[in-house]
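Of the protein chains in this complex, one is absent; all others appear in place.
And now, chain A:
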Amino acid sequence: MNINRLIKKINPQQVITISSPLLLLLLWEICSNTGVLDARFFPPPTLIIQTMFSLGESGELFSHISISLTRILLGFLLGVIPAICIGLLMGMYKYFRHFFSPIVMIFMPIPTLAMLPIILILFGIGEFSKMITIAISVFFPVVINTAAGVANIDRIYLDVAKNYQANAKDFFLKIALPGALPVMLEGIQMGQAIALLTIVAAEMIGATSGIGYLIWMNYKAFLLPEMYVGLILISFFGYLFSLLLRGLERKLLPWK
C-alpha cells in the first residue's frame, strides 16, 4: 500500500534526470575496479568519497572550501555591483554608452587570468587580488547584459512612462530596472559560472589555500583521489549556485 503510493509519487522525468549521472558513476566504478580504466588515474568514486570524508575529518577541507567561497562571494559582489550601476547608466544615457563601451570592448577580450600578473603587481598576493580577479571576470558579462537589457526594453513602455509623467527616479525604479532585470540576470548567471572557473585557475597559480590549490597541490603530489575531491566540490558548488540563482530569478521575475 505505502510502496504503491510511493511509486505513484515518483515522477518519471526526475528518475531519468537522476539516472544519467548515477549511471556514469556506476560505469566509472565498474571500469576502474575491473581495470578497464587505470585506477591510478581514475580512482573509483567510492574511494573518492572515502577520501572526501577523511579530508573532512581533519577539518582541512572545510577551511579550503570556506576560503574559496569567501573569495567567490566577495569577488562576485565586487564585480556585479559596479557592473549593474555602469550597465544601467550605459543603457539609459547614450553619452555614458558612447563613453564606456570602447573601454568595455577593449578589456573584455583579455582573459582575466592573463591579467593576473598585473593584478598581483598592483594588489599583491593577498586575498584582495583574488577577489579582484573574480570581480573583473564577472564584471564584463554583467555590464554588457545590463546595458543590453535596458536598451532592449520595448519603446512603448518608455512612451507609457513619459505620457504618464514619470520622473527620473520613478522611471528608473519602475521601468528601466525591472525591464532590464531578465537580461541582467542572465548576465549574472554567466558571471557566476565564470567566477568559479576563474577562482580555481587563480588559486592554482597564486595561492596557498582554496579548492583550486587543493586540486593543483594534490595533482603535483600525485594524490589523485584528493584531487578528484576538489573537482567534485567545484562541480557541486557550480550546480548549487546556478540552482540558487534560478530560485532568485523566479522570486524576482514573477511576471515572466
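Before moving on, here are some points about what is shown:
Here is the rule we go by: contacts are C-beta pairs under 8 Å (C-beta built on N, C-alpha and C of every residue); 3 or more make two chains touch, one makes a residue touch a chain; residues count from 1.
One rule holds in what follows: contacts and distances are computed from a predicted model.
Not shown: a single chain whose UniProt protein name, out of "NitT/TauT family transport system ATP-binding protein", "Twin-arginine translocation signal domain-containing protein", "Transporter" or "SoxAX cytochrome complex subunit A", is "NitT/TauT family transport system ATP-binding protein". Within the set A:I175, A:A195, A:I211 or A:I234, the residue that contacts the chain not displayed is A:I175.
The set of chain A residues touching the chain not shown comprises 154, 156-157, 159-167, 170, 174-175, 178-179, 181, 253-256.
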